[in-house]
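Below is one structure, written out as structure tokens, with a few remarks after it.
Every protein chain except one is present and positioned as in the full complex.
Moving on to chain A:
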Amino acid sequence: MTPRDGGCVEHPDRGPLSKVEMAALVARDIEPGSFVNLGIGQPTLVADHLPAGSGIVLHTENGMLNMGPAATGDQVDPDLTNAGKQPVTELPGASYFHQADSFAMMRGGHLDVCVLGAFQVSASGDLANWSTGADDAIPAVGEAMDLAMGAKQVFVMMSLFAKDGTPKLVPSCTFPLTGVACVSRVYTDVATFELGEHGARVVETFGITRDALAARLEVDLA
């Protein structure tokens, strides 16, 4: 279990975590009965680890609650997709609604948790996940900013280091922001963090000690 306060738990013999293992960690920390939006990409893996009977309801921002697993074979219906435009299924108790309602649910404080990917997260919870700011990039934002500011809790799932070894948990984001002071937890392949006004606190480490981790980051760890 993740300690809710107090010290960091080190798992030096376990890790770095795979994406599937990260998804399982995220799923473990979602309260039963929550309304949850899983972002496109890695966060969709979390759905596979939500315990049966947890009563967790998945929201997809294109207009549905109680979204079911991916559709296969005869289940595929072009009128029923997730936010990544992949065919999905509906669970008993599903509901459909239009876009203004779907985003009002977020902004209005009705959505408990969203899980997003990120390019960078700052120690104070700023999120950058929609643009690298590259000159030749075609910008696209979709639901990212609405989710970042709307969900009661924003969890981020990402590798802690970019391919060039640069940390993605940073003192201050250099990429264009998605939202300010919105991320509360970060799940990475080598550590999980809680963020807040106090800065970043290491909750658990995987395959690395807290001290070795701290030496590779520029952020001060609480």
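Note that a residue touches a chain if its C-beta (ideal position, glycine included) is under 8 Å from a C-beta of that chain, and two chains touch if they have at least 3 such contacts; residues count from 1.
Everything below uses one rule, namely that contacts and distances are computed from a predicted model.
Per its UniProt entry, the chain excluded from the display bears the name "3-oxoadipate CoA-transferase, alpha subunit", taken from "Caffeine dehydrogenase subunit gamma", "3-oxoadipate CoA-transferase, alpha subunit", "Chemotaxis protein methyltransferase" or "ABC transporter ATP-binding protein".
Check A:Met64, A:Val113, A:Val156 or A:Leu213 against the missing chain and you find that the one touching it is A:Met64.
The chain omitted from view is touched by exactly one of A:Asp13, A:Asp136 or A:Asp164, namely A:Asp136.
Residue A:Pro78 is the one among A:Gly53, A:Pro78 or A:Gly165 that touches the chain not shown. When the missing chain is restored to the complex, the residue among A:Ala144, A:Met157 or A:Val170 that touches it is A:Ala144.
Looking at chain A, the residues touching the absent chain are 60-64, 77-81, 85, 90, 96-100, 102-104, 106-107, 126, 131, 136-146, 149-150, 176-180.
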